[in-house]
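One protein chain is absent from this view; the other protein chains keep their places.
Right, chain A next:
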Amino acid sequence: MKVAALVLAASTALSACASDEAGSGGGGGGSEGGSDELRIGLAFDTGGRGDRSFNDAAVAGLEAAREEHGGEFQDLSPNADASNRADLLTQLADEGYDPIIAVGFAYGEVIGDVVEQYPDTTFAIIDSSAAEVGADNLTGLLFAEEQGSFLAGVAAALKSETAHVGFVGGVESPLIQKFEAGYVAGAQAVNPQITIDRQYISPAGDFTGFNAPDRGLLVAQGMYEAGADIVYHAAGGSGLGVFQAAAAAGGRAIGVDSDQFQTVDDPALQAVIMTSMLKRVDNAVSAFIDSYVDGSVEGGSDIVYDLEAEGVGLSTSGGQIDDIQDQIDDYRQQIVDGEIEVPTTP
């Protein structure tokens, strides 16, 4: 009894301090349909908001779209083992959010059922093909990661003094293998004799490799010690460890997804980031919302963001690749013209 009274007293006192905040925060849900205001739902991949990479790029795209069209958006992150992906999508649809964007190929497994269940809601999925699903209300937003990675390989090979470069993949999945394939092809296009160390942090099915900077550091350290002077990572949050290894070994590294020169806070790490392979998830998201507002979403098909569509490319912050920009542009043009066919599997 005493305990119960104490609990009650404590929680009332505490909640009194907090009530202002909660009052403004809780009003979001509930309203369904009716208004013409744009209400966008976003379901994140594991890692969620604040990963300074993939998920945040999607948010940047949403912010840009909201500035243009107004409205509101709601983002949801999955639980620790991401077993509730389908729930995220159905909840957003139940709350009347439209369009709904699923960030990450992992949603490919569950989205088929969800789009069938909500035929009047428009869905988009990043990194997974909608053509396989074949529903009119689903659009796939795909990227030609191999093309951007090809340019990263070109830059690495041109800049390497030891003719020895490295690639660190987060998880040995088909998506990350596209990065690897393009990078290897690009480096070998410049220097067929180049040595390329390739290693993945975790095997397929074990997603810890995307969020293990300590293991990223170990893997990259081994490459620098073996003589590599530039290492490209496609390892999400583990990339930080690659940068740290580069800084410690006096080597350089290539970032991925967003312009990591801008997103890394530490100036010591900034100095080692030669360039980043940009994957413009933000452009894809804002373009999709634009077309939703225009009413021009086709659905049932994929939109591929490649070099030609500026969906992938290399960042130039820091100016470390300014001197080889002409050669990079040359390769870029050859890919756009179809003279170079970049492989998607290693």
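The rule we apply is simple: contacts are C-beta pairs under 8 Å (C-beta built on N, C-alpha and C of every residue); 3 or more make two chains touch, one makes a residue touch a chain; residues count from 1.
Note that contacts and distances are computed from a predicted model.
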Exercise. Which name from "PepSY domain-containing protein", "Nucleoside ABC transporter membrane protein", "Acyl-CoA dehydrogenase" or "Putrescine transport system permease protein" does UniProt give the chain that's left off?
Worked result: "Nucleoside ABC transporter membrane protein"
Exercise. Among A:60, A:135 or A:175, which residue is in touch with the absent chain?
Worked result: A:175
Exercise. Where the complex has a chain not shown, which of A:91, A:270 or A:334 is the residue touching it?
Worked result: A:91
Seminar exercise, completed: Touch assignment to the omitted chain, from A:128, A:149 or A:211, lands on A:128
For this session: Among A:37, A:68 or A:206, single out the residue that touches the unshown chain.
Result: A:206
Problem set entry | Residue of A:108, A:186, A:237 or A:255 in touch with the missing chain, whole complex considered | A:108
Exercise. Where does chain A touch the missing chain, residue by residue?
Worked result: 3-4, 7, 10-11, 14-15, 17-19, 21-23, 25-26, 28-29, 74-77, 79-84, 86-88, 90-92, 94-95, 105-106, 108-109, 117, 127-129, 172-175, 203-207, 344-345
